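For this view, one protein chain was removed and the others were kept in their places.
For subunit A:
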Amino acid sequence: MAYEAVIGLECHIQLGTRSKMFCGCPAEFGAEPNSNVCPVCLGLPGALPRANRAAIDAAIRLGLALGSEIRGESVFARKNYFYPDMPKNYQITQYERPLCEGGALPVTVDGEERSFALVRVHAEEDTGKSFHPERHGDRRVSRVDFNRAGVPLLELVTRPVFRAPVECGAFLTALRRLVRWLGISGGDMEKGQLRCDANVSLRPAGSEPLGTKTEIKNLNSIGGVMKGLAAEIERQRRVLEQGGAIEQATLLYDADREVLAVMRSKESAHDYRYFPEPDLPVLVVDEAWLAEARRRLPELPWTRAARFASEYGLPPYDAGVLTEQRDLADYYEACAREVDEKLASNWLMTEVLRVLKDRGWTLAEWSERVPPGRLVELLKKVAAKELPGPLAKQVFGWMVEEPGGTGELLDRHGVRVQATPEELRPLVRAVLAENPGPVRQYLGGKSATLGFLVGQVMKKSGGQAAPQVVQELLREELEGARRGC
């Protein structure tokens, strides 16, 4: 029998706010263990939470970007369970009335435009971090660092809309792009800024009812999500094919060894005893706040990609690449306003992205060295055929290393573009004299031969002739020859 997988994702996005979710401690990463702590995030007796407005604002902006409904009144709730890295032994989250409900994320999967529906997005607090076990003499000990306790998280839950691991991978890539685009999170899975748990079940292809699901945790890279899901789908398929039944369980995926292990079975499942958090009032988001959040929402990546395609005539692939990062899209647009759009796109996608990749630079680091204006100056000369292609690439290479405009760079490196008719006419005449065959062809009506002749002149000039001028001179000379015949 053919089976179909049904997958839902639960993602946690660590926000890049300055302070924690419910207190004023810095939310920064990498400080001395237990240095960014206070009575509130340590859960000391008597301490009370107070909600971080910036974190709520980030949740609202993500919700708006996803087309979710933002509740005017939402409720914080306590999720109760004991764990040593959770100071209060409950987590403040949202449950029955979350801040954002519904919505969907547009994703391109294998070149196809899809949209994956969401259940909810809400804000909550992170836990501390346990380190264990360690040996102290003959005793095993665990240590806990509470710096991360209380760092703001957004939880995003999808509907069970995925049918294949590759869809989940594309979804996470799109989500990562979006949270970075909105500037709310670094979105780096390896750093735990974006985390993902997956629920997966199998059912006979074409049937409606859902099978028994398992939950996979500890998926800390996009590749890991896809591999972990593939492994679990394969495991469930084998069990079902042998006539067995899937048992509800929580599994851990070990990315290094690429194996799944059972973390807890249904019998040991938690009863989280959710109830409304009495220490925090109902979270009120009024129209003014919503309007302000909407106003500050940037043009979204998928909208921008569509606009790049329609406004600049870019192929969908180019539009997709250029909108992978917001600053790349901004950079592109700064160029495209000044020079040919497709030329700018080609140069960004090949030359600029290659430099970024080779040097491990961010676009900001690139832009600091080569602001759009500098690149535009070069591209304008290329577009006007005032610079031969290979020379333009050489100038581009110098640009990365040195200051100065295109002209300055050429001078500094002793390269002079031959661009006056006086300089170039002898070369042109020489080429015409040396190539009587192609000249005859041209005069006979095969105008494509001109390209060959341009190439010969360029070669003769040592690559330093301006192609535009060469072309004009060739035409002029050839037309003269035609009349002279």
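Just so it is clear, contacts are C-beta pairs under 8 Å (C-beta built on N, C-alpha and C of every residue); 3 or more make two chains touch, one makes a residue touch a chain; residues count from 1.
To be clear about the criterion, contacts and distances are computed from a predicted model.
Not every chain of the complex appears here, and the one that does not is recorded in UniProt as "Glutamyl-tRNA(Gln) amidotransferase subunit A", selected from "Glutamyl-tRNA(Gln) amidotransferase subunit A", "Anti-sigma factor antagonist", "2-aminoethylphosphonate ABC transporter permease" or "Methylamine utilisation protein MauE domain-containing protein". When the full complex is taken into account, the listed residue touching the unshown chain is A:D271, out of A:D271, A:D358 or A:E401. The chain omitted from view is touched by exactly one of A:P45, A:G137, A:G243 or A:G360, namely A:P45. Panel shows subunit A; residues 39, 42-51, 78, 80, 82, 84, 87-90, 142, 144, 271, 273-275, 278-281 of it touch the chain omitted from the view.
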